[in-house]
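Take this structure first; my questions come after.
Complex shown without one protein chain; remaining protein chains in place.
So, subunit A:
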Amino acid sequence: MAKYIIKRFFMMVITVLVIATLTFFLMHAIPGSPFNEERGTNEAVQANLEAFYGLDEPLYVQYGMYLKRIATFDFGPSIKNPTQSVNDLLSRGFPISFELGMITIIVALVSGIILGVVAALRHNGIIDYVAMTVAVLGISIPNFVLATLIIQKFAVDWQLLPAATWSSPAHMVLPTLALATGPMAIIARLTRSSMLEVLTQDYIKMAKAKGLSPLKIVFKHALRNALMPVVTILGTLLAGILTGTFVIEKIFAIPGMGKYFVESINNRDYPVIMGTTVFYSTILVFMLFLVDIAYSLLDPRIKLAAKGGE
């Protein structure tokens, strides 16, 4: 296990490095620079600015500087808002984005699993059809469409919930709903189909033959086995939710990281692009690692070991 974790750690570092490198060269492959605006700045001023941020150096030198910054996790000041460092932006925006992301994944997991289990137990009944119709809708409707729709209904028409910002639990309802519906629908469908499969297994028959209560059979014997496929897609869903937060944060005016991320690309704000990308990919890679650990916790047959055995 320890060997596996060490191995995974190195793999994670390499993955982040590859992402960072690709981002760096893509970023510089786009024509223009942070100071390249329509109104045109004085050439001398521009040269000075470029020198200040090291943009006049050859690309490989900039790449070296960039790697050094990643290693020290200090991305320097933002170009657009020189008074703030990238680290400031991250430490301000990340907790909010993280909160939104975590609430979303918890809501999606809990409601998706419950919906899937109920649908499977009432297989081909009315509840099943309703749940699966909701699930198909949830998968088909993009979250930004759903977001505008629920703002219109819940906030504007019925005045039930605040339309934007992130300051109280009531404010969190609509963004979470918009962001969680898609993943919830995917989880519900997956839970249902794998529950249906597990429920026909011999060990479920055996649990019934033991005289266990239906609740015990479902939660102790069936669900744990049925959750394996859900765990598998959890990594991808997490990525989806993390990137989904960009759009949702924009729509609901939530001061999370997403805002800076999107703006930084429009502004060619190199340090911010770098910082947010490296930060996001680090989190994502780490989440995927947690998902792999979760496998071995759920199913004792899966042993985490570095290649070639323990």
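In this text, a contact is a pair of C-beta atoms (placed from the backbone, for glycine too) under 8 Å apart; a residue touches a chain by one contact, two chains touch by 3 or more; residues count from 1.
The working rule: contacts and distances are computed from a predicted model.
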item	value
Chain not present in the shown complex, as UniProt names it (candidates "Outer membrane protein beta-barrel domain-containing protein", "Multisubunit sodium/proton antiporter MrpC subunit", "NADH-quinone oxidoreductase subunit K" or "Dipeptide ABC transporter ATP-binding protein")	"Dipeptide ABC transporter ATP-binding protein"
Listed residues A:Met12, A:Ala47, A:Leu212 or A:Ala294, member touching the removed chain	A:Leu212
Contact with the hidden chain (one of A:Arg8, A:Arg69, A:Arg192 or A:His221)	A:His221
Interface with the undisplayed chain - residues on subunit A	201-203, 205-213, 216, 220-221, 224-225, 298-301
